[in-house]
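What follows is a single structure, and I will ask about it in a moment.
With one protein chain held back, the other chains of the complex are shown just where they sit.
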Amino acid sequence: MVTIKTGTHLPTRAGSLNGVIVPEQPGKNAIEVRGVRKVFGTGENQVAALDTVSVSIRENEFFTLLGPSGCGKTTLLRLIAGFDFPTAGEILLHGQDIAPLPPFKRPVNTVFQSYALFPHMTVAQNIGFGLEMLGKPKAEIEARVAQMLKLVKMEALKARRTSQISGGQQQRVALARALAPQPKVLLLDEPLSALDYKLRKEMQIELKRLQHETGITFIFVTHDQEEALTMSDRIAVMSAGKILQVGTPRDIYDKPAERFVADFIGETNFLTAAVADMGNGKARATLKSGAVIEATVADGFQPKDSATVVVRPEHAKLVKGKGDLSGSVTNVVYFGTDTHIHVQLDSGEAFTVRQQNTRTAGCGFEVGDAVGISIGNDAAQVLRD
Amino acid sequence: MAKFSIKHQPGFTAIATTCFVVLYMPIVVLVVYAFNAATSTSEWGGFSLKWFQSAWQNTQVIDATLLSFQIGSVAAVLATIAATMAALATTRTAPYRGLTFKYAAINQPLMVPEIVTGVALLIFFSRVKIFTGYSGLGYLIAAHTAFCIPFAYLPIRARLENMDLTLERAAADLYATPWQTFRRVTLPLLWPGILAGLMLAFVISLDDVVITEFVKSGGQDTLPTYMLGQIRRGITPEINAISTAFLLLSVAIVTLFFFVSRKQD
Partner (left out) sequence: MATAEQVAKEAEQSDVRARWLLSAPALLIILVAATGPLLIVLVYSFLTPGPYGDVKWQFSPEAWVSVFMERDIFDDTLSLAAAHITIFWRSIKLAVVTTIATLALGFPTAYFMATRSEKTRDIWLFLITIPFWTNLLIRTFAVLQIIRNEGIINTLLIKAGIVSAPVQILFTDTAILVGMAYVYLPLMVLPIYASMEKLDFRLVEAGYDLYANRFQVLRRIIFPLVKPGVIAGSILVFIPAIGAYVTPVVLGGGKNMMLSNLIELQFGQGRNWPLGSALSIAVMIIVMVALLAYVRNAGRTEVRHG
């Protein structure tokens, strides 16, 4: 195993190397985005791609920007890389404002969605390009390129043109090329979207390994919620130019703050409820069925008459008798590992329960069955919107 | 805050702007002086159409223009037909023996300086003239057709290569014979390319000085060779007037060409 420590090549002391700013005093946050707005176009065609976004990304963190296309996640990444400049706000790298710097003066590297490998260079030349531009001695470049080739297991293909290698291999070269100059922060713009399912799974593990081994902060952009959940230390969910929630994958999944977050990540049941007895992040929610359940409450929740409560399908249980909710089965869908049972509630709402399958028995419910649904403590979350 | 633009390169915009200004300035001056009332081509004597009038009454100019059009249209049509057939024969196929040869042969006139082709045709056609006694327009038409073929071939081939083969397979699947497929599917889709090729060939033929100068027999002056003769003798605003009219025609054809070839998608 090759272990690479940060700072062995880029000096950690303050100063500049070839005009590349090396930050003073590494702080706790690798990147701090403060009140950044980005507006494209002019006049009537103005579109705010980012609407006053603030977020802090910690050192050595695998941080994911998650959201549907057009939510502004790639724009934010491009602002950090220096390909675009914010209309307003600051971007700090280890406490220093890098917003006015051109991309070639930022110790930040990017893995492009299209990989953007130079077609007129070999694999090794691609990987060495950044170091060459930094004016490193030849011997050092060669050693580093060899090290990177080994890290991404591409030694055998180093003399190939980038057009002569497969998509997965191009992906590895793109990674090696961006990691070679040992950036403070690595930006990854949907780097796995062009790969097929199996390769994508492999690369997810590979990326995690590389992040762990290099100790570099990764900022990863994706629209794939599963990818985000499996790989990230923390996730920022974005929509329409805003960051809606930042948290660990568990936080995001189990305690979504807003309807969009709950809906975008995984499957969810939405129920209308009256919320009372708030305190300590918890409350008592009275559902339409009259049942009262204990629920966690999203940060920033403002007390109101009618709130939305979410329950994940696997956190609810289907019972033959009476539960917290009651209704009748409308559809039973088999998924291999589990079965989804769709229920029409007496309140008129729809509810889905996910039930783990066993090898021998069926799920035990059929369309038309009158059923109850019991919701355990800590299964429900009250949204703020 | 210093804004960094990915696409900016220092000085490039200035050079490009200068190039465009310099490209058009002489043409504008030429056109303006075509409307000069003074006989001298250096002073401005007021607006006048008299040089257009004098060119219009100059039978040599009219004859040369007619001859240019005659040669240009015949050569362009012949070159376009030959180029269309050649394009059909050299595109959308697995490489076969002789394909590279065909590419090289069709593009060969582009690789030879006009003066060399001119000399070669002068020698060859002078032999043929002695042998057959024929000294008509055939020589000029043959020469023009030959050097127009690679130009006509260019847009037709490009169009064919961008064409969706499945359309023809679909036609064949719907019981069309190869000829019906060509007539009803291939040709209508290819039409903009053919039109573009035809216009290019016509302009190229109209443009030629060198090869015509060497191939023409006595009394076979095209408009460019007539103009060259006049310029050699000394310049009068009449040349400006003829040039302006010629320019107008070129711009009209180029505009048409531009829209035909841009409308491909």
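In order of appearance the chains are A and B, and numbering begins at 1 in each one.
Definition applied: a contact is a pair of C-beta atoms (placed from the backbone, for glycine too) under 8 Å apart; a residue touches a chain by one contact, two chains touch by 3 or more.
It should be emphasised that the depicted structure is a prediction, and the values quoted were computed from it without experimental measurement.
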Legend entry - Given B:Ala171, B:Val185, B:Val203 or B:Val260, the one touching the chain that is not displayed: B:Val203
Inset, instruction - Check each of B:Ala120, B:Leu137, B:Ala172 or B:Leu189 against the chain that is not shown and name the one that touches it. - result: B:Ala120
Inset, instruction - May I ask which residue of B:Pro155, B:Pro192 or B:Pro224 touches the chain that does not appear here? - result: B:Pro224
Legend entry - Selected from B:Pro26, B:Gly46, B:Gly133 or B:Gly218 as touching the chain missing from the view: B:Pro26
Legend entry - Which of A:Lys28, A:Lys138 or A:Lys322 contacts the chain that the document leaves out: A:Lys138
Legend entry - On chain B, residues whose C-beta touches the chain left out of the figure: 6-13, 15-20, 22-27, 29-30, 33, 40-42, 78-79, 81-83, 85-86, 88-90, 93, 96-98, 102, 105-106, 108-124, 126-127, 142-143, 145-147, 149, 153, 200, 203, 206-207, 209-210, 213-214, 224, 227-228, 231-232, 235, 239-240, 243, 246-247, 250-251, 253-255, 257-258, 262
Inset, instruction - List the residues of chain A that touch the chain left out of this view. - result: 18, 20, 81-83, 102-105, 108-110, 112, 114, 116-125, 127-130, 133-134, 138, 141-142, 145, 158-159, 177-178, 181
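Criterion: only the chains that are shown with their structure count from here on.
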Inset, instruction - Report the inter-chain centroid distance for chain A and chain B in whole angstrom, where each centroid is the mean of the CA atoms. - result: 58
Inset, instruction - State the interface residues of chain B toward chain A in the complex, per the touch definition above. - result: 1-4, 6
Inset, instruction - Under the touch definition given earlier, write down the residues of chain A that touch chain B in their complex. - result: 82-83, 85, 99-103
